[in-house]
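With one protein chain removed, the remaining protein chains of the complex are shown where they sit.
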Amino acid sequence: MTQDSPSLTLAEIAARLGAVLQGDGERAVRGLATLRDAGPDQVAFLANRAYLKDLPGTRAAAVLLHPDHAGTCPTACLTLDNPYLGYAELSRLFDPLAGREAPGVHASAVVAEDARLGEGVAVGPQAVIEAGAELGDGVVVGPGCVVGADTRIGEGSRLHANVTVYHGVVIGARVILHSGCVIGADGFGFAHDGRRWHKIAQLGGVVIGDDVEVGSGSSIDRGALGDTVIGEDVKIDSQVQIAHNVQIGDHSALAGCVGIAGSTRVGRHCMLGGGVGLSGHLTICDGVQVTGMSLVTNSIHEPGVYSSGTGAMDNAQWRRNAVRFKQLDDIARRLHRLEKAGRGG
Amino acid sequence: MTQDSPSLTLAEIAARLGAVLQGDGERAVRGLATLRDAGPDQVAFLANRAYLKDLPGTRAAAVLLHPDHAGTCPTACLTLDNPYLGYAELSRLFDPLAGREAPGVHASAVVAEDARLGEGVAVGPQAVIEAGAELGDGVVVGPGCVVGADTRIGEGSRLHANVTVYHGVVIGARVILHSGCVIGADGFGFAHDGRRWHKIAQLGGVVIGDDVEVGSGSSIDRGALGDTVIGEDVKIDSQVQIAHNVQIGDHSALAGCVGIAGSTRVGRHCMLGGGVGLSGHLTICDGVQVTGMSLVTNSIHEPGVYSSGTGAMDNAQWRRNAVRFKQLDDIARRLHRLEKAGRGG
Partner (left out) sequence: MTQDSPSLTLAEIAARLGAVLQGDGERAVRGLATLRDAGPDQVAFLANRAYLKDLPGTRAAAVLLHPDHAGTCPTACLTLDNPYLGYAELSRLFDPLAGREAPGVHASAVVAEDARLGEGVAVGPQAVIEAGAELGDGVVVGPGCVVGADTRIGEGSRLHANVTVYHGVVIGARVILHSGCVIGADGFGFAHDGRRWHKIAQLGGVVIGDDVEVGSGSSIDRGALGDTVIGEDVKIDSQVQIAHNVQIGDHSALAGCVGIAGSTRVGRHCMLGGGVGLSGHLTICDGVQVTGMSLVTNSIHEPGVYSSGTGAMDNAQWRRNAVRFKQLDDIARRLHRLEKAGRGG
């Protein structure tokens, strides 16, 4: 990383984070690092007890931590109740990319005459903005992106390079779309006549709320009739597939490689682990967590943690057990017979 | 969605669909919706008994349904034997995108001198057509697409924005490729010398039949020696991975996140659910359905429905059961001993 981070004093950091500083407020720092890696011009943080062992030996200029741990900190402290949240805020202060894009349309971009661009919009090289598209103030469209006809993107949103948004999509404010993600491709809809498939035109759209982030290479398909709807503050990781007419409630988070089949509704504040699959036409209530690679084939009506599958084991042991899985019903029936025989005797 | 749909009369719709109209043929409608959402200028459809409850209260101008349900329809009817197929056809009549592309090569596109373009071809902004490529009549290449050297694309096919097709690929007629999909990248082939990997050049190609659709972000790799072959009328959803030298039979459908390893042959009229994985070098016969997230490690020689895995349950219940999976062979052996002891006693 050759990027230059901005320089900040500890007093400035304390003020921005609402943290209490114990130490020299004039000391300047230039970056963030872990307790173990931080040098004397960096701030470290302690947000997880597993790293408490690294606190005494840290060389950091200051450590962001909970007041309970200030006593054992060998250097300046920035104390606050939620140090992980403080770390998040501080990371953004040190982001060398923040505000880096110069506004303006690159000469090589192709922008339709009737597209409407807000103030301070930046459109990168080789990007394409189709007819009737509308980009709010401060929107950044990266190199190679394509924004389809009549699509609207809210203020402050950022499309990294090579993002594709189809026609008629509505995207909120401060949304971040990473490279290779595709918003608004046709959902997977076909009718069968007994011999072959007939395409069902996907006439709905996609509506994405404010403060959503979508990871690299993920797909959110447009609705068949109504819209696919992603709520506010939903966070979607890379390689995720969201089918037509899915609805995701506000503040939910989907880890990498999740797949959600058509018309399923996920509630608010849900968390889906990596590789989780949800069948179509389900309803998942608010506050549900599903652990990694689980398959959900029924609706869930109670908040809580849900799981399926079994973890990896030594292959020889696994072979012996996996073959028994196919005998499981037989085992249960034989056990029942023995129990009956025991009671009868 | 701000797109304008065309306006059609009920008589026109009946004629196009081969449906029998009961009602005012002069009435004009402008779109399609569900029974519940349709307004007085829209047509609805009933293709699934689960929605029969919505029929009496519909405000639709007309409903597409099976003759058996015409009696309970409160409004005009368009009856036909397969109303879902009728819905598919009607959706295409109302598609605002149909025929929207103006033919011609955008000034910013880069088309090799010796590429051959049929009549009515449209090449979008920032697209690249390499040497020797051949685009049939009416082909649409979206913005940012790259069509590799010597690749042939059949008439009426459409590449949405940012599709990549490598060199030497053969694509049939009326094929639809969605954004971010990649056709013809190298298959995953390496030889190991005991210390490190040596690349096997992937000298085969990809052949895609007529009427195929490939979803956003999916990959179909080129063959190592022979070709990877996708049959006619095969429908592939988003985020699918098809490895080198796979063959997919005509009319098969693959849902999102499916992965198929090298050289596996899938028959005709197969359906693979979301997230299904097929090991390499298998043969799957015609007419096989595999349910979502199943793992297939052996060839399948009988048509039918196949499954693996277990559905998600409450995490506490799951933990108790999953730990027992590792004891399953032991459980089976102990049960067998008890049975023997019982018979012996």
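Read from first to last, the chains carry the letters A and B; within each, the first residue is number 1.
In this text, contacts are C-beta pairs under 8 Å (C-beta built on N, C-alpha and C of every residue); 3 or more make two chains touch, one makes a residue touch a chain.
Everything quoted here is computed from the prediction, not taken from an experiment.
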Which candidate, B:D95, B:E155, B:D221 or B:D237, sits in contact with the chain we can't see? B:D221
With the missing chain put back, one of B:T79, B:T164, B:Q247 or B:N315 would touch it. Which one? B:T164
Where B:G31, B:G138, B:G172 or B:G205 are the choices, the one touching the absent chain is B:G205
Please identify, in ascending order, the residues of subunit A that touch the omitted chain? 1-3, 5, 31-34, 37, 82, 84-85, 87-89, 91-92, 94-98, 106, 108, 124-126, 142-144, 160-162, 176, 178-180, 211, 213, 215-217, 233, 235, 237-239, 251, 253, 255-257, 274-275, 292-293, 309-315, 318-319, 322, 325-329, 331-332, 335, 338-339, 342
Go through subunit B and note every residue touching the omitted chain. 108, 110, 126, 128, 130, 132, 144, 146, 148, 150, 162, 164, 166-168, 180-182, 185-186, 188-193, 195-205, 217-219, 221, 224-227, 239-241, 243, 257, 259, 261, 275, 277, 279, 290-291, 294-298, 300, 304-311, 313, 317, 320-321, 323-325, 327-328, 331, 334-335, 338, 341
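As a convention for this text, only the chains that are shown with their structure count from here on.
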If you average the CA atoms of subunit A and of subunit B, how far apart do the two points sit, in angstrom? 25
